[in-house]
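Shown here: the complex without one of its protein chains, the others still in place.
Here is chain A:
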Amino acid sequence: MTAETLTLGKAINTGLRKAMENDPKVLVMGEDVGKLGGVFRITDGLQKDFGEERVIDTPLAESGIVGTAIGLALRGYRPVVEIQFDGFVFPAADQIITQLAKMRMRSLGALELPVVIRIPCGGGIGAVEHHSESPEAYFTHTAGLRVVACSNPADAFTMIQQSIASPDPVVFFEPKRRYWDKADVDVDSSDWTAFDAARVVRPGDHATVLAYGPSVKTCLEAAAAAAEDGRSLEVIDLRSLNPLDMDAVAASVDRTGRCVVVHEAPVFNGYGAELAARVTERCFYRLEAPVLRVGGFSTPYPPSRLEDHYLPDLDRILDAVDRTFAW
């Protein structure tokens, strides 16, 4: 084992580098990904080592980036696209939803679209509008896409490589406020958890907390605080949102009887609604209380001076946990 202490951002960078070393067809493309290394420096140094043909500074046009990535994939390449910020993905939504997601099915399986769309997501960095959004539900709603969200450096390192290796298009969410979190990462291991498997990141018995991306850390903090009050929360990092590892979720809720879902996206019609519905279907007779959701309010993302109120924090998670016990 070669353990290196890496930030989450550096872990993605290292994973990208490994994928590019292993397969000459892997390309990186996006706005400012070359000399600058991306606005978050996730592609730092890659153009210097792999050249401008493989690390492509594109014109400032998101639909163009994804549309040409599709064409490159049709020619046998594996493009990894960087969308600079979550709120900038919408000009590319047509190419992702209408073209990328459906091309395999439209061709009866003849075409393969191994395109990865990396999206720094979520709030908490004091940014201006359109820089703090959580658009995952738009993409989990689209058949043909895989949607994953990493929450920690080790997963970021492996999951970016698994996404690139995937024959299906992958929307890869990166929790931008966790880019600087550090952890030991085994950069030589190829013994990876299955790409679409959820992981119990803290075992517990009294209630199940479901989270992904930036919320996982918040939920772990909430679980530590709850433990002081004698409540044992099981925290599950879903990791893959589509497909969803429903067996892992159901196994936990069947045991605990209570479930709280946490995400930064607005609760109304958010990903948590799907989780609540599925948990209710699978675990109905085991549930001691309705599945509760904690998330962003159903408003546009607020100015950053208000974001601490908008984002689910430890107290709002514990409040929801309290409510499931008070039912």
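By definition in this document, a residue touches a chain if its C-beta (ideal position, glycine included) is under 8 Å from a C-beta of that chain, and two chains touch if they have at least 3 such contacts; residues count from 1.
Basically, contacts and distances are computed from a predicted model.
Novice: So one subunit is absent here. Using its UniProt record, which name fits best from "Putative aldouronate transport system permease protein", "Acetolactate synthase small subunit", "histidine kinase" or "Pyruvate dehydrogenase E1 component alpha subunit"?
Specialist: Matching "Putative aldouronate transport system permease protein", "Acetolactate synthase small subunit", "histidine kinase" or "Pyruvate dehydrogenase E1 component alpha subunit" to the record, the invisible chain is "Pyruvate dehydrogenase E1 component alpha subunit".
Novice: Among A:T68, A:S151 or A:S252, which residue is in touch with the absent chain?
Specialist: The missing chain is touched by A:T68.
Novice: Using the touch definition from the top, which of A:L46, A:L244, A:V261 or A:L292 touches the missing chain?
Specialist: Reading the full complex, the residue touching the unseen chain is A:L244.
Novice: Have a look at A:S107, A:S189 or A:T299 and name the one touching the chain we're not showing.
Specialist: Once the missing chain is taken into account, the touching residue is A:S107.
Novice: So which bits of chain A touch the chain we can't see?
Specialist: For chain A, the residues touching the absent chain are 27, 53-54, 58-59, 61, 63-64, 66-77, 79, 91, 94-95, 98-99, 102-112, 143-144, 146, 166-168, 242-244, 246.
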